[in-house]
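Mind having a look at this structure? Questions to follow.
A protein chain is absent from this complex, but the other protein chains hold their places.
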Amino acid sequence: MAMKYLHKYPKKFRGTGGIRPMLQALKTMVKTTVHRPVTIMYPYEKEWIPDNYRGRPGLRFDRCIGCGICERACPTKCITIVEVEDDDGKIVRRPQVYVGRCMMCGYCAEYCPVDAMTTTPDYELAEFTRKDLIYDPRRLAFEGTTEMMEVHLEEHLQSNLDKGIEKPTAFFDTDRPVLDDNLCIGCSRCAKVCPTSAIEMVVVGQNAKGRDIKRPKLDSTKCVCCERCVIECPKDALEIEEVL
Amino acid sequence: MSELSRTGYQTDKMWVTMGPQHPFSHGLWTLRVKVDGEYILDAEPEVGYLHRGWEKECENRTYAKIIPMADRLCYSASMTWSHLYCKVAEEALDVELPERAQYLRVIADEICRIQSHLMWLAALGTDLGSLTIFLWCLREREFFLDLNVRLCGQRLTTNYPRIGGVRNDMPYYFERDCMRVVTRFEKALWDIINLTDESTVFVNRLKGISYLTRKQVANLGITGPAMRGCGVDYDIRRDDPYAAYDKLDFEVPVLKEGDAYARYMVRIEEMFQSCELIRQAFNALQKIPKTSPYRLKVSRNIPEGTHMARIEDPRGDAMMYLVSDGTGSPYRLKVRSPVFVNVSASKAMLEGCRVADIPAVMAMIDMCLGETDR
Partner (left out) sequence: MGYDSILNWVTFDNPVNNAFYPFEVYNVPYDIGAKLWELIGGTLAWLINLLVPGNGVSTWLVSDAVVNALAIILMVIVIFAVGFIINLTMIWQERKVLGRGMDRRGTKIGPLGYFQCVGDGLKTFMKENVVPKDVDKKIYWWALALVIGTGVLAACMIPLSDRWFIMDFHAGILTIYALFALAPFFILGASWAQNNKYSMMAGFRAAELMISYEIPMLLLMTAVILQTGSFNINGIVNAQSEMWFMIPQFLGFITFFICAVAESERAPFDLAEAESELVEGWQTEYAGMKWGLIMLGDYFRGYICCGLIVLLYMGGWLLPGIGGTAVPELVFLAKIFVVFFFFILARLAIPRVRIDQILNAGWKVLMPLSLINLLLVVLMQTGGLI
């Protein structure tokens, strides 16, 4: 491989006066006078941007399960989970985004287990007050969300690759909470907070006083590894087990 | 300086403070120069106006959340900085990157290098008083930023590398767009060179000023194109290869002159080499099946230990040093910014130059305050 530029311009070369640059500039001038300059007259015309552009986050309200992964994945803590009414009047938990603090990293869309959070190509976000920058779950909806706006988390497990299996997966398919039986007090808080109702309390026996001993039982197909049970557990009995 | 003292003619020395708001300082920093008429006797850089506590801030974040922060270290070399951070985390986790991710990172890095160098050339143009160079370079840079949008959705804060891979595979049209942009850019760069190297005024402004010797380079710790312009044949991409650089064939431009013009030439040639690297990386990517992995799942916690990684930033030798304590966030993350070290050499670079040379010489450092002050 040769060096194109250094070979053309040897060390002693001192330029050809000012004529060549002037001709070059003249050429561009003629070109931009005949055609149009590259300038885009911004408020009147806009550049085409692809669908995967990372503008403000968007939310598909019906798909969201309110698991709160986005809230924890957000580097700037601009997402809070709030309780709103859904279409049937039921109270559900949905993310609310303070766009004024959002750094448009797209982590919320990337880590969303159900692809309810998306990135949107909406970048004109100026408002008159800071309060207007808080996007509630309904306002986060974006008209015309396409598949390109979803960000899929396609990770490969090293253990799978070693075995020769090339199947993309994600942490919400593999990582599961495990219970430390000695610490669990059977309060069933994990079952209450689980957004996918993957945890069911089952009676495993009876204690000395004759009351039921309950232990959480995980439905692995429903679990999305949102860690809410882990966080809510008063005795830190649950822990996420990572599969690598 | 020497010419004046030879005649025994003396003028009053004075300190001129340039900055923190000054047209030549690209960002907030101050250069205090002691001048004797038009000659510079002494120079003293003052940085730190943009200190944001970046390193401390990292200690409160999980490892994944630092990647978008690493983008913000430098506005024009965001890809290499987040790549560097991912690299140090991967070394700590002892993960081997999938091959596809390696090539994707090389492509992203080289796009970043070209657009960073274009930003530098644009700044050099304004510093030397030619706005045409500035606007032509920014026009070309725009195409590379568009490539960033196509690849990862943002123009500057790319947030593309991940620990163990990259964020997403390239879209199906990316290779076509990339090849078009690179082909177009190589033509356009010759046009820009017609404005610079062909212009005697431009060449005379840069030639023969601010000589640095190899010894000075070693003592001051200068890295990057400034070092290669002084005859030191060293490039981390070739000498300590990371990602897929060892599988690609490229030349490291080295010039012996050591003046500002040599630093300029090294950077221009690096842009051509980057184009070539992008081409080769795409050729190699075609041999890797499209469904092959590009991202590995890694643990959230990094085991206890200290780790160091280096990368060839467009501005020089960037390094990160990670002390992990086994939890989900680093105990300490130290950044070695190439510009912070290079700018400390401004006295050696400026002594004996004229006041009019200050922008030209300082442009050769390619100042970026985000990473300097952190």
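Labels for the chains are A and B, by order of writing; each one numbers its residues from 1.
Keep this in mind: a contact is a pair of C-beta atoms (placed from the backbone, for glycine too) under 8 Å apart; a residue touches a chain by one contact, two chains touch by 3 or more.
Note that the coordinates shown come from a computational prediction; the quantities given were computed from them, not determined experimentally.
Which one touches the absent chain: B:L195, B:A244, B:I278 or B:L296?
B:L195
Pick out which of B:S82, B:Q102 or B:S130 touches the chain that's been left out of the picture.
Here the residue in touch with the unshown chain is B:S130.
For subunit A, which residues touch the unseen chain?
Spelled out for subunit A, the touching residues are 18, 21-22, 24-26, 28-29, 32-33, 37-39, 41.
Can you list, in ascending order, the subunit B residues touching the missing chain?
Interface with the chain not displayed, on the subunit B side: 14, 16, 18, 22-24, 35, 38, 125-133, 135-136, 139, 195, 199, 201-202, 204-205, 354-359.
Everything below uses one rule, namely that only the chains that are shown with their structure count from here on.
With touch defined as at the start, can you tell me which subunit A residues reach subunit B in the complex?
1-6, 9, 11, 13-18, 20-21, 24-25, 28, 38, 49-50, 52-54, 73, 75, 103-107, 110, 119, 148, 151-152, 154-158, 161, 166, 168-171, 174, 242-244
Report the residues of subunit B in contact with subunit A in the complex, numbered from low to high.
61, 64-65, 67-69, 95, 98, 132, 136, 139, 142, 149-150, 152-154, 157, 159, 164-165, 167-169, 171, 191, 193-195, 197-204, 207, 249-251, 253, 255, 257, 265, 268-269, 272-273, 276, 291-300
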